[in-house]
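One protein chain omitted, others in place.
Now for chain A:
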């Protein structure tokens, strides 16, 4: 049962992270096509946002690992 639970947690986290990062970087690419000179600043901002967006799926993955290896739950 814990294998199933861990698998679902990690899988859903990957799904959500894929959608979130896809949205983020599609907007980033749109931005640099419109304004190629803003590439440097936009890259920094995109990376910071990536760190903020990645946090929630990675928390889910960390708890998924803990459940998978039967450390909690």
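Here is the rule we use: a residue touches a chain if its C-beta (ideal position, glycine included) is under 8 Å from a C-beta of that chain, and two chains touch if they have at least 3 such contacts; residues count from 1.
Following the convention adopted for this analysis, contacts and distances are computed from a predicted model.
Missing from the rendering is one chain, named in UniProt as "ATP synthase subunit a" (options: "Phosphate transport system permease protein", "Cytochrome bc1 complex cytochrome c subunit", "YdbS-like PH domain-containing protein" or "ATP synthase subunit a"). On the side of chain A, the interface with the absent chain consists of residues 47-48, 50-52, 54-55, 58-59, 61-63, 65, 69, 71, using the contact rule stated above.
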